[in-house]
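Below you'll find the structure I mean.
Here is subunit A:
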Amino acid sequence: METLITVLVGLLVTVAVYLLLSRNLIRVILGTAVLSHAAHLLLMTMGNGLKKGSAPLLGENANSYVDALPQALILTAIVISFAVTAFLLVLAYRTYKKTGTDDLHALRGFNDE
Partner candidate 1 sequence: MRINDVILRTVARIVVFIILTFGVELFLSGHNNPGGGFIGGLVLSSAFVLLYLVNDIETVRKGIPFDFKKIAAFGVLLAVGTGFGSVLFGEHFLTQAFGHFHLPIFGITELSTVVLFEAGVALTVVGVVVTIILTISEDV
Partner candidate 2 sequence: MSVNEIGEFVGALLILLGGIASVISVFGLIRLPDVYTRSHAATKSSTLAVLLTLSGTFLYFLFREQFVSVRVLLGIVFVFLTAPVAGHLLVRAAYRSKVKLADISTEDELHDVLYKIESENDGTSDKS
């Protein structure tokens, strides 16, 4: 299972990187979103082993629990990625309104002669 997920993570990273490298603003943002998915999944696989033990709820009275720490970290990371994505989206929106283009090739910025 870990290997499968890891390969999936690799695939997601590939997709994310490819999207990041494109010229379109929206694709770039989607790339960051996919990358955050990949990072979360990766963090998940780094615990004490997937599917080993029951959910980390003491009410379940199980013998062993899965690693709860990565879960907490991922939760934090998810919220942060949400915040970042939201900001990035609005930034893209504002940029488009201001410049009239979403082509990153046209958005070069400083052109000191």
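Quick note on the criterion: contacts are C-beta pairs under 8 Å (C-beta built on N, C-alpha and C of every residue); 3 or more make two chains touch, one makes a residue touch a chain; residues count from 1.
How were these picked? Simply put, all candidates are chains of the complex that A comes from, given by their letters.
Source: prediction; values computed, not measured.
Comparing candidates 1 or 2 against subunit A, the one that touches it in this complex is 1. Taken together, the subunit A residues at the contact with candidate 1 in this complex read 55, 57-59, 75, 79, 83, 86, 90, 93.
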